[in-house]
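As you look at this complex, bear in mind that one protein chain is not there, while each of the others sits in place.
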Amino acid sequence: MEVVRKDAAIEKIEKSPSGFRIVWNEFKKDKLAMGSLILLTLILIAVYGVSVILSQDEIVKIDFFAIYQEPSSYHWLGTDYGGRDIFGQLIIGTRNSFTIGLCITLITVFIGLTLGLLAGYFGGVVDNIIMRIIDFILALPFLMLVIVFVVVIPEFSILNFILIMSAFLWVGKARLIRSKVLAERELDYVAASQTLGTPHWKIILFQILPNVSSLIVVNFTLNLAGNIGIESGLTYLGFGLPESSPSLGTLVSYASNPEVLQNKWWVWVPASAMILVLMLSINFIGQALNRAADARQRKA
Amino acid sequence: MGEHLLEIKNLSTSFKIKDKYYAAVDDVSITVNSNEIVAIVGESGCGKSALALSINRLHNSERTKMDGKILYKGKDVLSLSNAQMNKYRGKEISMIFQEPLTALNPLMTIGKQIEESLSYHTDLSKNQRKDRACELLDQVGIPKPELTYKQFPHELSGGMRQRAMIAIAIACNPSLIIADEPTTALDVTIQAQILDLLKSIQEANGMGVVLITHDLSVVAEVADRVVVMYAGQVIETGTVDEIFNRPQHPYTRSLLNSVPTTTSVQNRLHVIEGVVPSLVNLPRKGCRFKGRIPWIEDGLHEETPELHEVFPGHHVRCTCYKHFYFKNAEGEEINHDIAQSK
Amino acid sequence: ACGGNEEGSGKSTNGTPSGPPPKKVETSKFSTSLKNDKDEVKGGTFTYGLVSDTPFEGVLNLAYYEGAPDAEVLQFFDEPLLETDDNYIYNQDGAATYELSNEDKTITLKIRDNVNWHNGDPVTAEDLEYAYEVIGNKKYTGPRYDAQMQGIEGMTEYHDGKADKISGVKVVDDKTISITFKEANPSVLTGLWTTPLPKKYLAGIPIDKLDSSDQIRKNPIGFGPFKIKKMVPGESVEFERNDDYYRGKPKLDKVLLKVVNPATAVASLQKGDIDYAEISADSYESAEKLKNINIIGKTGLAYTYIGFKLGHYDTKNGVNVMDNPKFADKRVRQAFGYAMDNKTVGERFYKGLRFPANTVIPPSFPKYHDDKVKGFDYDPEKAKKLLDEAGYKDTDGDGLREDPDGKKFKINFASMSGGDIAEPLAKYYIQAWKAVGLDVQLLDGRLHEFNSFYDMLEKDDPKVDIYQGAWGTGSDPDPSGIWDKTAPFNYNRWVSDENQKLLKEGISPKAFDEKYRQDVYNKWQELVADEAPSIPTLYRFEIFGFNKRVKDYSLVGGKADDWWKVSVTADKPETN
Amino acid sequence: MTLLRVNNLKVHFPVKGGFFKRVVGHVKAVDDVSFELQAGETYGLVGESGSGKSTTGKAIMGLNKITSGEVHFGGKDLASLSRSEFKPYKKDIQMIFQDPYSSLNPKKRLIDIISEPIRNFERMSPTEERRMVQEYLSKVGLPSDAIFKYPHEFSGGQRQRIGIARALTLKPKLIIADEPVSALDVSVQAQVLNFLQDLQKEFNLTYLFIGHDLGVIRHMCTRMGVMYRGRLVEEGTSDEIYENPQHIYTKRLIAAIPDIRPEYREQSVNFRRDVAKEYKESYNTYFDKDGRAFDLQPVSNTHRVALP
Partner (left out) sequence: MIKLILRRILIMIPQLFIVSILVFCLAKAMPGDALTGRAQNPNADPASIAEQREKLGLNDAVPVQYVRWIKNVAQGDFGKSYTHKLPVTEIVGDRLVNTIWLGILTLILTYALAIPMGIISGRWNDRWPDKIVTGYNYLTFATPLFIFALVVLFLFGFKWDLFPTGGSIDPQVESGTFAYFLSKINHMILPAFSQALIATTVTVQYLRNEIIETKFKDFPRTARSKGVPESKVYSSHILRNSLLPVAAFLGYEITGVIGGAVFVENIFSYPGIGQLFVSSINLRDYSVVTALVLMTSLASLVGTLLSDMILSWVDPRIRIE
């Protein structure tokens, strides 16, 4: 009994603000970031929420009597050349694009983190091998090879797209993380952990990882934005996703038809605007996170 | 009384932190004469560098406010335009910084960095400048001036870099040199050489030197007069003998007692309680040191502490020094040679 | 002006189940020639917009080129010796005349005297012989060594290196040459190779180096109305008038050909940057609005169709084997046909630039196209009825039909990416078939890119059940190449004795009699329409925009190009 | 009792270069160094920057690969042990780092920092663990409610004490203190030095105290060694070294120390000048032709000097 009470007393001890609090404070200070966060959350809730209700098949259903209709109360954002509702496609497209961006980022961060940590921490031969691989992939013409891959893959789906992109994009992260880890491992707290008998894997996971996490988060947000851009670009070139799984890129790439670009703004402007809004808000959020991380670093 | 080389009168330097200004240098008055080394000592963060940079007005003008007067040869440099000020910087007032590696441009040869000063303040031709630069390098004891002239900072050792830094500072024969912790980054043996060099140059050129340091031994070795700063204020000032032999302010005395020396082996060092308050948390009223000597009752501090002249030329802020004592191992009070009254 | 749009838009798609009236194909939708009454100005420069999103490849020789853009360049400076009429059959108005003899097995060409290469050399019989020798050579790298070539006497021997000369190709005199085939075949009047190569000019170049030689790549010559003056490879060509053109002095001083991106073609027309451009269905709407251009059009030599995979190609024996039971019942195939509303597709998706196809010989062959063939009009009820009759009924109540054994009837539909409408069109067909209870899925959930698509078809990928394809029919009406039992391009793998018989008759010596041949092909079209191994879906209009200052251009038939007659009526193109 | 004996320790770092980035040479960071630590004493290691002090410390800790030599601790040669064999000894030797800022993980709360070694060697319930951490915190004079704070919320001196608390949790016998106070202000430095002395008494610790401030070393150490370019040039009791330096490098080092008594100013300047002159003149007698110091020779029972 006594022990329990004692613990309760300890619990009451005021904890210093955790990482989350600091981030939150940073957001509270920065209206732009806060606005972006709210906006992004709303968009995502709306997109993922509504897309559960909407059926993708229904949206991509062809209706010849509704080709290129202007926005109306029925089709909020009009229709495209297949008579398909743009609003619905925008929702689904945002969902798909965001999911793609997110998955690529997650996968690349995972790979990049693993290899970056290993290379940076152990150095020597491990580092040498990993860095050679990274240098190698980095020197490849990324876009061209992605296109070649897209053509080679027999069934080009969202999953495949994610895998192809991830295969190339992890290198940048691995390099970034490695250099950060390299700097980090020179700090005495790593040496301290070693002298305290902490095994390497624990040092990597529980000592170094938390310290590179801010970098990852920031990089994460920027990449999320960038990946959406690449996806839409490939769609434009004709190496993107099939129209049956519309992405923001699909909608934007309709603008390659001059007729649409000039006269049918409702087809491509909402998606472009969505890309812009997503990119900007993710970017602002990333910057706030960056500052939060910085603030911590400065105090430390 | 003749004109001082530098006379700082009631200088306050405030930094903007989150839209508010906080004085890092608070109502500081100091004089420096030609041919004299004035040392400024104090713990880290007490405003030494802020003061040093104020003299040459090197603070970021957008985020810094300066009040008071800085009279250099009778002229208030605070009233000068930036362009006018540039005529003083380097020519009249030079600076030496702590970290010679970062204070030198890594992409410029040593020679070029010395010449830069010459090219703004003298009419020397290119070749003359080069000759002068080599001459200066020679003067600061660099063995192969011609070689070093062409070298980049990273190619020199720490001591050599600091010598080069000094060469830059004395290039235009300034009357005043402000050295902000010039030897802190160096090994003792090098430190000794640099201090000797600085002193000999000062003597040879009859310059005034403001030497900022936190190492009391350094002060004892080279300074003529000492200014002790705490939390942005001058709390004690006097000649070097006065300060070291008759320290008055509790802070000064504590500092001197906390230094382990090679000459007198004490069993225990004196510990000053607490920490230097950060700029935003500085108590703006009353004696700023009182939090660190809790055993002196509040009433024994002055309400608005002033500098008192306790001996000729020896000033102390606040009267709390009268009540400060060290305890010996048995807990008895040990009293020093303190000015009981004035 | 821009063809009539009497065709009302927004008509209901509700099929009219009553028997369809005989179809009148709307070939008249566009005018085929430019109307311009203004007086022409002397000379002038005509700017030709070659609509392509890639540079033209620059294989500027009729015996070698493959890409359509190169053909567009070629038309200005080179041409075959024989001219064709509306039905792509040779007439006697070209640079040479011909005569058939030896039971129609031999054709003799006589080149006119005034036909000269751009370098002044006369075009001779040897030049044509040389062309045959090049194409027949083992080292030849172009695509023209085809079935007809191999039908020439002695050609295979020559090809295999067993003979130095092609025994069937004989130079009679300087200007006369005769070509003898092993068997008489009316295709000789549509598909005979009549383009000479300037033998003297090309002298000394080994055949395997011909296609990359400067004489073909950089300084090609022909005997067409214009000469190449300057060329920026892949991008633009500047032609000057060939005063020595055998039909007469061309009217234009200069033709400037440049590549324009499809995305910007209409805008370029509008700006007056170019005098001419082909207009895609996509940009038809905006082109129609332009006041500074005339649009003319014709039906294209192509049709799209839905194909059923009925078997596989036995590579070893070189025959098609019809062994896939899935669509063995022709009623099922027909049902697919009745379920599609191609009329509305043409009107809506293609803005009227495509129209329903009734048979697999497109109307661009007026003589052989049988407009009495009842195609598949939109009639979902009939489709349902046919399926019911065939035993395909919805037995588990999911709205989709099961096969007669009660098993799920899932159909994979392969379609090609590319055209702008490709995706919604495929989607539409699937929807339409679903509407009659057919469970059709897009293969792999996406369109297949051109190469992979044909790869699958050629290899009879079992994943593909039905597909949407398109055939360019070439200028030879003989359909054997894609319908014969032995044809690898018979992607349907449809084999039928009746079919074989008719195909044979269509190219038998008797078929030199036009009436007879027409008859045979009409029967054949009936057969295909009934058996429905492929269901033709759409024919297309090809439309072209010309600046209003252009005069005397017409699209009639397959006539040799009459660029020499074209003139302009103003010095500068009209702008909008 | 001898707690630690270092015999002929060498730590060489490869220098890469040339066409294929091969090893072209070695930095002899520690070059044949031998010394002993008696239980309960504080042994000082001084020398200018880059002389190999830290490398020596780290080599003993097992943080650096030892090129050759022996490190005897508790009867075992640590240098010859494998990683797993080494582990039990890790508890007995701990290290205090120079920089109180970088030696504590900024992302960890105190409780995690201090309990890290406990978690590695012992199994404890969270409450036990917390109690233990609080106990050690109070030992180093920090309030027990500090356990949920982050390092950046503490001053340099406090942080250094946190680092010490962390090292103490394993009840080590030997603590290697690598310039534990050189990043601190004099006032704070005094605090930490006093504290280290108190702890030594309380836990009967042995210190290997690395430093370059000769005042601090004199204050803390009973015996000391002077390092120069990876070699020990002189070793003896503090008094012997300070009062009676034998090696010219030691002399120069001592002479360079500024005197805190202003009245000795002249004297020390002159002394320094004389020593500098002597150093120049006799450099060749104290170092061989490669500038390497000679091996140590005993001059008294406790005093050894690198003389030829």
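Structure notes:
All chains are identified by letter, namely A, B, C and D, in their written order; residue positions are counted from 1 within each chain.
As a convention for this text, a residue touches a chain if its C-beta (ideal position, glycine included) is under 8 Å from a C-beta of that chain, and two chains touch if they have at least 3 such contacts.
Keep in mind it's a predicted model, so treat the numbers as computed, not measured.
Across C:Phe46, C:Tyr90, C:Tyr145 or C:Tyr521, the single residue that touches the chain missing here is C:Tyr145. Checked against the full complex, the one of B:His4, B:Lys48, B:His121 or B:Arg163 touching the unshown chain is B:His121. Touch with the chain omitted from the figure is made, among A:Met34, A:Ile158 or A:Leu261, by A:Leu261. Which of A:Ser51, A:Ser166 or A:Ser232 touches the hidden chain is settled by the complete complex: it is A:Ser232. In the complete complex, the hidden chain is touched by one of C:Thr84, C:Thr264, C:Asn522 or C:Ser567, namely C:Thr264. Taking the complete complex into account, C:Glu238 is the one of C:Asp86, C:Glu238, C:Asp371 or C:Asp562 that touches the chain left out.
Within subunit C, the residues in touch with the undisplayed chain are 53-55, 57-59, 64, 66-67, 141, 143, 145-150, 191, 211-212, 217, 230, 232-238, 256, 258-261, 263-264, 267-268, 271, 273, 449-452, 454-458, 470-474, 476, 479, 481-482, 487-489.
For subunit A, the residues touching the chain absent from view are 135-136, 138-145, 147-149, 151-152, 154, 225, 229, 232-233, 236-238, 249, 252-253, 255-256, 258, 261-262, 268, 272, 275-276, 279-280, 283. In the full complex, the hidden chain is touched by subunit B at residues 53, 56, 58, 82-83, 86-91, 94-95, 97, 99, 102-108, 113, 116-117, 120-121, 152, 154-155, 165, 168.
The rule we apply is simple: only the chains that are shown with their structure count from here on.
Here the largest set of C-beta contact pairs joins the chains B-D. At the far end from subunit D, in terms of centres built from Cα atoms, lies C. Distance between subunit A and subunit B, defined via averaged C-alpha coordinates, is recorded as 51 Å. For the pair subunit A and subunit D, the distance between mean C-alpha positions equals 47 Å. Multi-chain contact residues of subunit A (touching two or more other chains) are absent.
None of the residues of subunit B touches two or more other chains. Residues of subunit D touching subunit A in their complex: 58, 61-63, 87, 90-91, 93-95, 97-99, 101-109, 116-117, 120-121, 127, 130, 145, 147-153, 163, 166-167, 170. Residue ranges of subunit C in contact with subunit A, taken from their complex: 10, 13, 263-264, 266-267, 282-283, 285-286, 344-345, 348-349, 417, 420-421, 423-425, 427-428, 431, 442, 444-447, 449, 452. Within the complex, the subunit A residues that touch subunit C are 60-62, 64-65, 67, 81-84, 151, 154-157, 238, 242-245, 256-259, 262-263.
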